[in-house]
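Below: one structure in structure tokens.
Here the complex is missing one protein chain, while the rest keep their positions.
Chain naming follows the written order as A and B, and within any one chain the residues start at number 1.
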Amino acid sequence: MKYAFFPGCVSRGACPELMQSLTAVADHIGMELELMETASCTGAGVISERNQKLADALNARNFALAEQTGLPLMNICSTCQGVMSGVNERLKARPEYLAEINEMLAEEGLSYSGKADPRNFMWVLVEDFGLDNLRKLVKRPLSELNVAPFYGCYISRPTDVLGYHDFPQRGVYLEMIIEACGATPVDYSGKKKCCGFPIITMNRENSLTMAGNHVGEATEKGADFMVTPCPLCHLNLDAQQPDAARVVKTPLNLPILHLSQLIGMALGIDDAALGLNRHVVSTNPVRERVHALPLA
Amino acid sequence: MLEHDVLVVGAGLAGMQAALHAAKQGVSVAILTKVHPVRSHSNAAQGGINAAMEEDDPWEDHAYDTVKGSDYLGDQDAIEVLCSEAPETIIELEHMGVIFNRGSRGQIDLRAFGGQARKRTCYVADITGQVMLHVIYEQLMKAGTQVYEEWFVTSLVRQNDAVCGVIAMDLRSGELHLIKAKAVILCTGGSGRVYEPSSNALICTGDGYAQAYRVGAPLMDMEMVQYHPTTLPGNGALMTEGARGEGAYLINANGERFMERYAPNMMELASRDVVSRAEQTEINEGRDINGCVLLDVRHLDRNTIMQKLSQIRELGLEYEGIDIIEEPCPVRPGMHYMMGGIKTDIEGATFVKGLYSAGEAACVSVHGGNRLGANSLLDTLVYGKRAGTSAVLYADGISSPDIPDSRLQEDREHINGILSRNSEQGERAAALRLAMGQTMHQHVGVFREQSGLEKAQDTIATLKERYRNVSVDDKGKVFNTDVLFALEVGLMLDVAEAIVASALFRTESRGAHYRTDFPERNDDDWLKHTLVFSDESGPRLETLPVTITQWQPARRTY
Partner (left out) sequence: MQFKLNVRRYDPEAENPAPYWREYNVDVPENATVLDCLIHIREYIDGTLAVRCSCRSAICGSCMMRVNGQARLACATKAKDMQEAGEAITVEPGGNMPVLKDLIVDMDVFWSKIRQVKPWLEPVQPIPEREYLVPNETILDLTVAMNCVMCGACVSDCTSLEVDKNFIGPAALAKAYRFVDDPRDEARQERLEELSDYGGVYDCTHCFFCVEVCPKDVAPLERIVEIRERAQGAGVENNAGTRHAKAFEGIIRDSGILDEPMLLLKSIGMNPVEQMKNVPGGVRLLRAGKLPLASGPFHHKIPGHGNVKRLFEKVEAGQEA
């Protein structure tokens, strides 16, 4: 189980704890990662509004870099996943367009075949590693903990671009993983809605209302914490939570964990190795509850 | 008090066109419609709109094809207006914003359609009607024309010898209102729901036919009911004639292109009555696949299908689970269009003063015994404009009507009667409609004969009797769609009665009206229109001569 690991920007920027925890979990479960150091940002759906072709070329370059390693490509961000899937579909559908882009990649000695299948860590975990295997490794089932899943838009829609046809359960993987970790998923209406991050600089009020609504609703439904496979959602739900609370006029204090942190806790990995101290909303209440749980 | 100079009923293409042109004259105009304008059934016209756009295509050729298509029953003065005004109508639409598909020079492209000697159909993929409807609604928004949206006319108000308003229900509140109007234009579309199945939308209940008929305006050529050759067996949805225009084949169970035997020259592009009859013959003689023949586009270029026929591909996928790129699709003739309707002159005026009509609701008559594909959109616009314009001229000359409030009370009592009946003991409107629809399809469909028509006549009479005891579950006021449907069924029964009476009356075969007991066209006795009036004792039939200008009746082959 070895992957060309596309880290994205945020895990090397404002969410270092994501990189930390992901690496720790991968080590623990025997997943080998070859870091794609020279890969660029996907454009995050922003560069495409300046120049669609530019965004396509950047992603084709990343796919080509992954192909050079001969390994399947794995990302750790819902937004990266969505952009990659969207671009990939476009490139596959238009061979002449791909050829044109390949010409531009040639100078760097790169070429993309059109055959990549970029997948998020969440998908890889379920589809390649398997939840039965994960269950076997769980040292500390997170029983009695209620966890609110938060998917991120880009990994949820459009379903036809994201391979839901072949993998219809991709829409419930988070819940499945939460259960495999021994915890109970919390159902609430916001779990697949937008966190607000994409408009935080353009319409702060709307952005924070979205974040605040989801955190508030999850809290109301009894969540002890929230988990997300998307670091951008994480930024808006965690780092902006105090401001979001003011906007929605509700006190909020819900820890937001990265998916790899949730898994790491169930695997019994050390808190420090998971970067659980690097959050804006303190994860201490969760950590205390978890430490009080019996080992399996 | 609600009052307008001109009130248009119905907001399909004909209605909106009439309203726009009436409003241009600076009088008070409003549209009343039982659904939001863009929900109207003009949407369903997929294939296109005919016009002689090319320099080497004189409009007279279009007119000739239309006359021939009508089996010489169309009034030629009306057809001349239709075809000569077609090109300017297309340009007007293009300037409004309709995104007609283009040819290599960026000019409006043309596709082939049934019953025409050359390509003459302007189109927008296979959503021509939808695009036109939405674009003309854009113009209505721009003009700021008042729309009584989700209102339903319960009856026309006729005083002395003129129509001068309507009684209508605001469906949202359930309240009945009197709307005074110096002129009323009925653009209420067709009555597909009189038949089961039908390609038509659920709103096509022929309200205008029955309402005009009830106030003394005669209906013309009501026996001329078009069966479209390619409708889906499941829900009756339409698969555009544009598919055959692009080269699709029709094949039977033996894999034969059977049209060779019926229309060796035009093949699949013969006129609709001819193709539907051919299909029904194949089906009746056992060369069918579960009551259907097959529409085959597999030999067409994939891009052509994706760009020009994408909607019908979706329909095939959605309703039959068939990808037309890969597999032929079962189709059968399905009730589609009423050539007949409220008799009007070429200015849209009916036999009753103050009452105008255009579009499928009207019978000018440009379609005669059989409408050519892609002539109906044209009809709505050319005659919608004329009706709108002439209604204003009429309204200009008269004073505001004076209508007593008691008139409102009549309709209120009728509705209260339905509401007050116990729904356990009363008749369900749906059951009545289904029985009517099945009878009409069985006996007044592609092939007809005396005894079947008489059976249909008896059945409709019985259903009308049962309808007196119709009841509803919903006793409320807000969006009482139960009452609405019951009222529609009452109107439809009148339409059915008029169709059957006209079909019994015409003892020959012409266009869509094929009598197996009178299989030949009979110009000596029947080169004339049927006209049906509503008398207290039932339908009364008369005839009207056909207007012939330059094309003498001839044998019709394709």
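The criterion applied here is as follows: a residue touches a chain if its C-beta (ideal position, glycine included) is under 8 Å from a C-beta of that chain, and two chains touch if they have at least 3 such contacts.
Values in this document were obtained by computation on a predicted structure and should not be read as measured data.
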Neighbouring shown chains of the undisplayed chain, as defined at the top: A, B
Listed residues B:S28, B:S84, B:N101 or B:Q146, member touching the removed chain: B:N101
Residue of B:I91, B:L393 or B:A554 touching the missing chain in the full complex: B:I91
Of B:V35, B:M169 or B:L269, the residue in touch with the unshown chain: B:V35
Touch list for chain B against the chain that is not drawn: 35-36, 38-41, 43-44, 90-91, 94-97, 99-109, 124-125, 127, 130-131, 134-135, 138-139, 141-142, 172, 201-203, 234-235, 237-238, 307, 311, 314-315, 318-319, 321, 423, 428-430, 472-474, 476-482, 485
Contacts of chain A with the absent chain, listed as residue ranges: 9-10, 12-17, 37-41, 43-54, 57-58, 61, 82, 100, 104-105, 107-108, 153-154, 156-159, 193-194, 196, 198-199, 201-207, 209-210, 213, 235, 239-240, 242-243, 277-280
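The rule we apply is simple: only the chains that are shown with their structure count from here on.
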Separation of mean Cα positions, chain B and chain A [Å, integer]: 55
